[in-house]
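Taking it in order: structure first as structure tokens, then the write-up.
Now for chain A:
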Amino acid sequence: MEYVIEMLNITKEFGNFRANDNITLQLAKGEIHALLGENGAGKSTLMNVLFGLYQPEEGEIRVNGKKVNISNPNVANDLGIGMVHQHFMLVENLTVTENIILGSEPKKMGVVNIKDAAKKVAEISKLYGLNVDPYAKIEDISVGMQQRVEILKTLYRGANILIFDEPTASLTPQEIQELIGIMKKLITEGKSIILITHKLQEIMDVSDRVTVIRKGQGIGTVVTSETNPEELATLMVGRQVTFKTEKGPANPKEEVLHVEDLVVTDNRGIEKVKGLNLSVRRGEIVGLAGIDGNGQTELIEAIAGLRKVKSGKITINSKDITGKKPRQITESGLGHIPQDRHKHGLVLDFSVGYNSALQEYYHEPYSKNGIMDYGIISEKAKSIIEEYDVRTQGEHELARALSGGNQQKLIIGREVSRDPDFLIAALPTRGLDVGAIEFIHKRLIEQRDNGKAVFLISFELDEVMNVSDRIAVIHDGQIVDTVIPSETTEQELGLLMAGHSTKETSMKEGVDRDVK
Partner candidate 1 sequence: ACGTDKDKDKDSSSSKGGNESDFSVAMVTDVGGIDDKSFNQSAWEGIKKFGEDNKLSEGDGGYAYLQSKGEADYIPNLNALVRRDFNLVFGVGFMMEDAIGTIAGQQEDKLFAIIDGEVDQPNVANILFKEQEGAFLAGVAAALMTESDKIGFVGGVDIPVIERFEAGFVAGVAAVNPDIKVDVKYTGAFDKAELGKAEAGRMYSSGVDIIFHAAGGTGNGVFSEAKERKQADKNANVWVIGVDSDQYDEGQVGDDNITLTSMLKRVDNAVQDISKLAQEGKFPGGETKVYGLHDDGVALADSRGAIPEDVMKQIDEYAKQIADGEIEVPEFR
Partner candidate 2 sequence: MSFLEVLYFIIPTSIAYAAPLIFTAIGGVFSERSGVVNIGLEGLMVMGAFVGIVFNLAFVDVFGGWTPWISLLAAMLVAAIFSIMHAVASVSFRADQVVSGVAINMLGIAIALFSVKMMFGKGQTDFIQEKIPRVNIPILQDIPVLGPMFFKSVYGTSVLAIALAFVAWFVIYKTPFGLRLRSVGEHPMAADTMGISVSKIRYTAVIISGGLAGIGGAIYSQTMTGDFGHATINGQGFMALAAMIFGKWHPIGALGAALFFGFAQTLAISASSIDIDFIQKIPAVYFHILPYVLTILALAGFIGKANAPKANGEPYIKGSR
């Protein structure tokens, strides 16, 4: 086989920690090569080495058979290697075009020639069907769009080897479908792709071969067509993983959350939630399905008291909490796994221990009349680490140093261990490996079985289908329909999310293909 990229026996150390231990990865021309591994296995590190951000301690890299020394991203760019980073590398307050031309700006008499650049961007984006607005500011466009900007950046520089580090972690199903389409198109254009993702189905769908790494070590490379998700999972985790989470039937009891004609606006004052009604009962998991930007964020933040309610009423345990302060709401029984773990969920510069007490530090036993008891807090942290298998040096390590996966487990541990009557879980498994996901789903169901109400927000249809007992579909700030998982299909859901009412869907079966 003819390889465009060969990473041979790469070893990368951070201090005396081996993030990559003698890993070999060979990318054939025109293939989509998946890179699979648990959180913290070493995937991003390996790719950062290939992109010239890190220098490996050992091993060599060959491009088209020639040994190269990729000392910095410039070299990578020149070699035609482009990378779409896991944490986007976009300057928020610049426009799409500015972000794309950054570093190789077209000039007219010393002035950046934005017009031409924008035109070129528009062309490329048209060529690959990305349709992004060249003049839009990054901070104003959706994550999916930002993702495409990242892709455009590499294409604009004429990269023919593209690295995607968890591109789908934060995309909606539609966006994922579109992305997959884009990748296939790129291949036909003669480009080669390395794809990192935790979603085995995606790997099965698009990739030609898979390289699996575990705890920094290469486990091996398999041909996709000759394997299956179960095998892949076992390879990467080192044990059997169940996908369809086992759960008994729900037996819903009295209502816990009640939302009535709720209206909420976003930061710009535009109404995002428009007279929404919703109810979640003890002993059930209600999933909220919807396309990003249809008011999910505003809804959650309004319930949690992080955003002003324009009109309408929210009650928890039939206690009116409309416009109450976050703490009052928490105390009336809310547990909240926030959508953005870095913005709301954690104080990254606090230790794991401090973070584990973030919601309860102010009352006994964690503090008595104004004095903290860090001893008890450490105890609590230890138990969460233990029980929720948070991989960390210990409760004194900074939350910042944890992998997203482990950061997430920490948050879930903190919120669930408070045993709240009503638990909001917003995108709880984003960016996590299958092992972690399985674990988290188990916990949510456990809560339900203990007679708590759980409200699950997710862009992953299969997650919503697997975990929830009822699915409320949100579209344009309203619940357009509520369906039972066993009685619906992903297709139907997709249509509802797109704003079609159930009646239409039956006739619209033909559209499935587009949605899928």
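How these were chosen: all candidates are chains of the complex that A comes from, given by their letters.
By definition in this document, a residue touches a chain if its C-beta (ideal position, glycine included) is under 8 Å from a C-beta of that chain, and two chains touch if they have at least 3 such contacts; residues count from 1.
This is a predicted model, so every value here is computed, not measured.
Within this complex, the numbered candidate that touches chain A among 1 or 2 is 2. Against candidate 2, the residues of chain A that register as touching in their complex are 48, 51, 53-54, 72-74, 77, 83, 85, 87, 89-94, 98-99, 101-105, 107, 110-112, 153, 400.
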